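Yeah, one chain of the complex is gone here, protein chain that is, but the others are all in their spots.
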Amino acid sequence: MSENTNNAFLKVEDLVVEYFTDDNVVHAVNGVSLHLDRGKTLGLVGETGAGKTTIAKSILRILPDVGARITQGNITLDNQDLLKLPEHEMREIRGNKISMIFQDPMTALNPVERVGDQIAEVIRLHNNISHEECEKRAKEMLAMVGITEDRYTEYPHQFSGGMKQRIVIAIALACNPQVLLADEPTTALDVTIQAQVLDLIRDLRNQFNTAMLLITHDMGVVAQVCDDVAVIYAGSIVEYGTKEQIFHHPTHPYTIGLFGAIPSMSEDEEWLHPIEGLPPDPSDLPQGCPFNPRCPYATEECRKAAIPVFKTADGHDCRCCHIDQVKKEG
Amino acid sequence: MANQEPVIRIEGLKKYFSTARGLLHAVDDVTFSIEKGKTLGVVGESGCGKSTLGRTIIHLLEKTDGKIWLEGQDISDVKGRELRKAREQMQIIFQDPYSSIDPRKTIEATVREPLVVSRKFKKNEIDDKAQELMELVGIDERLRRSYPHELDGGRRQRVGIARALALNPKFVVCDEPVSALDVSIQAQVLNLLKRLQMDRGLTYMFVTHDMSVVRHISDDICVMYLGQVVEKCPSKELFKNPLHPYTKALLSAIPSTDIDHPFQREILQGELTSPINPKPGCRFAARCKYATEDCQQPQVQEEVSPGHFVRCCRVGEIN
Partner (left out) sequence: MADTKKKTRNGQSEFAMIWKQLKKNKLAMAGLIIFLLELVLAFLAPLYIPYGITEMDPVAQRAAPSAAHWFGTDNLGRDIFSRICYGGKYSLTMGIITILLSNGVGIVIGAVAGYFGGWVDNLIMRICDVFQSMPGMLLNIVLCAVLGSGWFNTILALAIGNVPGSVRMLRASMLKQRGAEYVEACQSINCSTPRIIFSHLLPNSFSPMLVGMSMGMSMMMTMAASLSFIGLGIQPPIPDWGAMLSDARQFIRIAPHMIIFPGIAIAISVLALNLLGDGIRDAADPKLRR
């Protein structure tokens, strides 16, 4: 994989992000590397507090000024180092080349501004075009996400949750971004609405050849939308591969555990197989592999030093030193 | 078993809220019963009235109309002491483990509270029982003096479960108890609920929007749409042979983890209409691709095959 990694469109290399509080350091992201090509979708899967959103915010450089720091790593977009750009150039990139869809459509919109104007505003910000032109493009965006033009002048409260998320998507796509960061875009929605929104996202991605980073905790959403999958646990990527590799040959004990914990839709089982224990406190990570306290395969080796990445197949990375044993038993 | 009274039976239960825009039919004419030790899953999208239904049954909300029996005893209109007695038999586990526990009380105080309030126990009995409950749900002894914010969602949910089980209820409404939890923790809590059901012969009404969870835990399933039950049947039957058009759409919308069989979705058009002053006809008709003139008439619940009830006048034609 390394040969095509080098010219990936969006590259995150060895990213380390820490939050500093009064008396401790929260290790939110610990050496994450990922890469994303145009027209592809990478799913970033993990549990609450695993550092998913922090990665997305680091790419956009919208981490809180106080307390959060990117202490290591590179983020490059089209061979341009985002972390070294001055703030005013970064502002040009946000919402224009890279944009983000947030989880909660209820709070992402300004309640006292007409939805059409909210879309037009983004367009005007990044393009030097007339007022009328902006409005026209905003209407096109609305139509594209399946909302009729005549609702341009309505306010967010007049829309339902699913409709609001469509508007959020319209805003995110208004400037035809090259990279879309979608942070749990359907988590707050009902299943039937989720299906509509996922279809919409997928269609638009194909239409505009957008590179998309989809953050989710739902394996089903990953299965429906993504090409590649990165499984993240306690701030590090424990397994990385194509969707087929992850779903057919999960190798890391955590990934296997995740699949086992989901109630099956096709088989009847008396008991589920939860991963015992709890995710670690990110300000007090265990030595070695962060998963070792919950891992059935853990040995002394896992508790000693950081685990290197092993390649199990072309493009399939796994951060576990017991791959062979896991494979034998799995 | 067959001639034993069901633990909970409701008939024609209605709960309307009056709003500025009219009468909101949150629960409209719901009838079912749950046998001892069984789980009835109630699924539907947000706003379909599933949580209101649970709260109305256990008298947290006052019903508008209908009857409720607890172990054969009519508790529809109980008040005062009778109501308190009935409530002890029926408990609820809430969705949000963050807001359902008083943030200023210790874990132990929260678990003890139902015992203290019931005035049935002496102090040392309460101590012992609280201890027992916390062991039962798997809360570590050393956590008993902690406050809710020091615990993760899964442990807090265990505290909520311990509180609900303190008075040894017969019937427990589980209102989306695992929706706020991560999958690995969700599985722990689901297993706990199942074990408690087996050990204590509990009867559950399990409210959720997650189809895979409801399939795992339920014996029977009710599908609700805008306050009405549109389909009710044994769990396996529902997933094998869904009959109502809404159930079909709901099932096909679930993002499956099976990547080899890409979805064959029936994408449902439109969104939930409002349950305020609904028209008499089928409430799903506006989004239903099979809708005809007949669907504007009030729909009745029919037993299509033994134990399989559907509220759709065209159920025979479309299947």
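Every chain is named by a letter (A and B) in the order it is written, and numbering of its residues begins at 1.
FYI, a residue touches a chain if its C-beta (ideal position, glycine included) is under 8 Å from a C-beta of that chain, and two chains touch if they have at least 3 such contacts.
In this text the structure is predicted, and so the values were computed from the model without any measurement.
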Practice prompt. With touch as defined up top, name the shown chains that contact the chain not shown.
Written response: B
Worksheet, complete the sentence: Across B:S99, B:N168 or B:N241, the one contacting the chain not displayed is B:S99
Discussion item. Using the document's definition of touch, tell me which of B:D28, B:E45 or B:E108 contacts the absent chain.
Written reply: B:E108
Practice prompt. For the chain that's not shown, point to the residue among B:T39, B:Q91 or B:T257 touching it.
Written response: B:Q91
Worksheet, complete the sentence: Note that chain B touches the absent chain at residues 55, 58, 60, 84, 87-88, 90-92, 94-96, 99-106, 108-109, 113-114, 116-118, 127, 145, 147, 149, 160, 163-164, 166-167
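Simple rule for what comes next: only the chains that are shown with their structure count from here on.
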Practice prompt. Determine the centre-to-centre distance between chain A and chain B, using the mean Cα coordinates as centres, and give it in whole Å.
Written response: 32
Worksheet item: If you look only at chain A, which of its residues touch chain B in the complex?
Response: 47-48, 160-163, 190-196, 198-199, 217-221, 223-224, 243-244, 247-248, 257-266, 268-269, 271-276, 278-279
Practice prompt. Mind listing the chain B positions that touch chain A in their complex?
Written response: 45-46, 152-155, 182-188, 190-191, 194, 209, 211-213, 215-217, 236, 239, 249-250, 252-259, 263, 265, 267-268, 271-272
